[in-house]
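Shown here: the complex without one of its protein chains, the others still in place.
We just call them A, B and C in the order they show up, numbering each chain from 1.
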Amino acid sequence: MRPVQASDALLEIDGLTTHFFTREGTVRAVDGVSLTVPAGKTVCVVGESGCGKSVTARSVLGLVDEPGRVVAGEIWWRRDGQAPVDLARYGPKSEEMRRVRGGEISMVFQEPMASLSPMYTVGAQLVEAIRLHMPLDREQARERAADLLRRVGIPRPEERLDAYSFQLSGGMCQRVMIAIALAAGPALLIADEPTTALDVTTQARIIDLIHELQAETGMSVLFITHDLGVVAEIADEVVVMYLGTVVERGGVDEIFHDPKHPYTRALLGSIPRMGAGTGQRLATIRGNVPHPSDRPSGCPFHPRCGDAVAGLCDRSDPPDVRVGPGRTARCVLHENADLIGDDGQLGAEEVQR
Amino acid sequence: MTMPILDVRDLKVHFPVKAGFIGRTVGHVRAVDGVDLTIQPGETLGLVGESGCGKTTLGRSISRIIKPSTGMIGYRGTDGTVTDLAALRERELRPFQRQIRVVFQDPFSSLNPRMTLRQIVGEPLRANGIATGSELEDRVADMLARVGLSPKYMDRYPHAFSGGERQRVNIARALILGPRLVIADEPVSALDVSVRAQILNLLRDLQEEFSLTFLFVSHDLSVVESVCDRVAVMYLGKIVELAETAELYASPRHPYTEALLSAVPRPDPRLRDVGRRVRLTDDLPDPSNPPAGCYFHTRCPYAVAGVCDVSGQGPVLDGIGPGHHAACLRSDELSLAGVASELA
Amino acid sequence: MLRYIGRRCFYMVPTLFAISLVAFAIIQLPPGDFLTAWVTRLESEGEQVDPAMLDGLRQRYGLGEPFYAQYTKWISGILFHGDFGESFEYGRSVSSLVLDRLPWSIGLTVFALLFTWIVAFPIGLYSAVRQYSFGDYLATTIGFLGLAIPNFMLALAMMYVAYSVFGLSTSGISPLTIGIAVVVLGTAGTAGMIRVLRANLLDELKKPYVVAARARGASEKTLVIKYPVRMALNPFVSTIGWVLPGLVGGEVIVAQVLNLPTTGPLLFSALRTQDMYLAGSIILIVSVLTVIGTLLSDILLAWLDPRVRLGYR
Partner (left out) sequence: MTSVLPDADASVTGDPAGGDETGGRRAATQRRLVWWKFRQHKLAMVGLVLIACIYLVALFAEFLAPVSSSTFNSEYTYAPPQQLRIDSDAGLYVHGYTSTVDPETFEPTFEVDKSQKIDVGLFVKGDEYELFGLIPWDRHLIGPEDPDQPMYLLGANRNGYDLLSRMIHGTRVSMTIGLVGVAMALILGIILGGMSGYFAGKTDTVIQRVVEFFMSIPGIPLWMGLSAALPHEWGPMQRYFAITVILAIIGWTDMARVVRGRFLSLRNEEFVTSARLDGSGRPRVIYRHMLPSFTSHLIASVTLSIPAMILAETALSFLGLGLQPPVVSWGVLLQDAQNVRVLATAPWLMIPGLAVVIAVLALNFVGDGLRDAADPYKK
């Protein structure tokens, strides 16, 4: 095991490995992921389908469904002022884990409608969340619930407490989910594609809301998304994932303006930019995203990579190279960057002997 | 100016809301509520809006998957004759459905899992009696190659392919009849980012190669900007703004368009606090009971009481510049922000 | 909610009408008219029939008139006078005969339904929560067996064991026979119920709202009991609708085997002797009761489920 390095790291995931043991074989959904969430910051995990970003998020709270299991790695969680604890050691059904869930770390999901039970009122579910972690009676909890709804921008909160999820719009439901997540004043909010199912106008407001709440409460946010636009809007730091591994980590400006990993570069090149006008020809990444169950050997990106070196990238796992302060890229192109120093400006060409 | 290939006039699609034992009609959802639209040959017209705005229904009624309630869909054939597709019966539509084809959103449910690529792509040829046997096979192989799929996979079933590949199959199926107009209903929104660009480029290449006209339905404004020549913005079953893409994105004239554009997250952290932020409330009005006056006034930041909410005096889509139309009662007074101005 | 109940009651009308038609058709099905058959039989037994009485009867049932006229006579008698006709076999009015036995039938059915629930609920719950455990397999196996064993076989087997192993008497009303009847009837429904509950619960347990509840720190017990069970209860309640007809039908056979004084054996003997007014009336009454039971289950469902209650479905 490794001690937590950065003192301001609230959550440090180290070598997290989550596998799904299906009848057809083992799917290595998350394969040695390491990332850090500093206190008060927003870290975005970005990647395409099957990259393991959601499974990573769920692994933190032990929410991976059967037949998935965290098989290795550590999840260091630092409560304020206390020695860090390894969440990976808590059983998914243990009392300790339950106290963390919702109390210290909250989670918001992709489908706000489906995340609320249609059988109970919104208020009942909010009150439940409050009373799970706070010693309040029903009356007080209800007051707090109304407060929370007001804080997430729901008009007429007292009335809305008695509404059912199916009576609210998707955006409203997501606000309720955020209110539930805030119930016990968590230190970390994990948002798993919270805006994917919403319209672009609603998405903007939900992102604003999370932004505001973070500024207000000082909580950290681990934001999972596939949308680079959203990342640019909200992230302080970015973790780019591809097929179960972290391919690049860094500050948001560095990732967007100085991407190191070929995948990050290709991904940024393939999204249309607003204002660039009609007829822009998009850069493409060849091939398709493979299913996690048939992951290529060596670097998982090598079959689609323009810079792949035959005989190298398809054979051995690429090293995780430190390419700058707080930056890593998992690519042979940067293998020597460690020696060169922390300037992080080393171009791919220079390394390609 | 050339003659439009498609001229839609006052098109309405109303879905009855039924209730009770015998299914009495108690109201109508006005999914498409009086749309006027022309599409020029060779152009790509984008149709954008929030979910539930009626853009998909409009696309489906033009391809006559749905029968429109009233209105006209004037289609100009190669010989210059205009036919009103809205008035035709199913049998009479056949020849036109060869010329107007659809690419669906979901690459999974749009391919019959029990048919091979050969059968799927060849079905239009077979059904229209155009080709059979080895000729059909040749044409299918040729078409697959053009959309970037190896013909040697012709006898495989859809489940063996990824989303992007399936979407190529869908495109091949749509194009094999040599259509003139293709209605693409969110063709890339179910795809991964890295595959999306491939499909968008492919659509563009094929448009040039076969001189196609596209009606491109999408909720993704950045995708629409990159592929469309003109864009129509829909809100609650009506078109609220229509303009050349560059014009619309640079200087929108409808508050709804401004809000949509401002809500799109821009993939550049340096633009984070640049530009005007317009935020709409979440609640889309009930399309079976739209608000009085301008449908948008309930969410519009510029709405003026007594002007925008007067029953029976809703705005109409007016020309306000060359090729630029907007349906806003206050479009002359407002100065709205677009995107281009913010680019560094 | 009231509107829902009103609508639901309104839906029942055509069903009830159709049931009465079928029941009447069954009365009419046997060849010849029943009066002639009855007279023939009485005469063959050496009894004399009063022609005046025959005429009266003919008048009353509208024999010789067209089907719809006979039907109208029959149904208006039932609706306005509670007159279901006469049983020739017993020489009593059908309504008094049926009334004697109906409480037993209803009691048996209700108890069997309760048995079904009480047994099926915990087992189904356990099976779903401990999917693929030994207990789950056991429950599934028993469920399959319950589906495969005909009611009367089970009744016979239990009677055989009681009689020849324990030397108990197994005919007529006794706690034993009634117990056997309840268990036998209940078992058939239980098997199906367990499967339904298990399948529903497994579906529900995978729903995002369960994950969301878990993520906010709800205990595993709450997760199962509070959320999915509440949802899974819906189909469970609505299963009353399809369990009830089966129960009522099964009751006929089981009561016959056990010789219980319910409507079942009465129907059976009526059918054998072609005492068609009695038979038709029993079919009518039993069917109507079933339909009412289904209605009750629907109302219960609406009361349980806010989506139905608030008209969102």
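Basically, a residue touches a chain if its C-beta (ideal position, glycine included) is under 8 Å from a C-beta of that chain, and two chains touch if they have at least 3 such contacts.
This one's a predicted model, so the numbers in the text were calculated from it and none came from an experiment.
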Quiz item: Which one, A:16, A:33, A:64 or A:88, makes contact with the chain that was left out?
Solution: A:64
Practice problem: Quick one: say which of C:139, C:267 or C:301 touches the chain that got left out. | Solution: C:267
Exercise. For chain C, enumerate the residues touching the unshown chain of the complex.
Key: 14-15, 18-19, 22-23, 26, 29-31, 144-145, 147-153, 156-157, 159-160, 163-164, 170-171, 208, 241-242, 244-246, 248-250, 252-253, 256-257, 267-268, 271-272, 274, 279-280, 282-283, 286-287, 290-291, 294
Exercise. Identify the residues of chain B touching the omitted chain, counting contacts across the whole complex.
Key: 22-23, 63, 65, 94, 97-98, 101-102, 104-106, 108-114, 123-124, 127-128, 148-150, 153, 155-157, 159-163, 165, 170, 173, 190-192
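Throughout what follows, only the chains that are shown with their structure count from here on.
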Quiz item: If you average the CA atoms of chain B and of chain C, how many Å lie between those two points?
Solution: 54
Quiz item: Of all the residues in chain A, which ones touch at least 2 other chains?
Solution: none
Self-check item: chain B-facing residues of chain A, complex
Solution: 48-49, 169, 171-172, 199-205, 207-208, 226-233, 235, 252-253, 256-257, 266-268, 270-286, 288-289, 304
Quiz item: Which chain B residues qualify as touching chain A in the complex?
Solution: 50-51, 162-165, 192-198, 200-201, 204, 219-223, 225-229, 245-246, 249, 259-272, 277, 279-280, 282-284, 339-340, 342-343
Quiz item: Given the complex with chain C, which residues does chain A contribute to the contact?
Solution: 61, 63, 65, 93, 98-103, 106-107, 109-111, 114-121, 125, 128-129, 132-133, 164, 166-167, 177, 180-181, 183
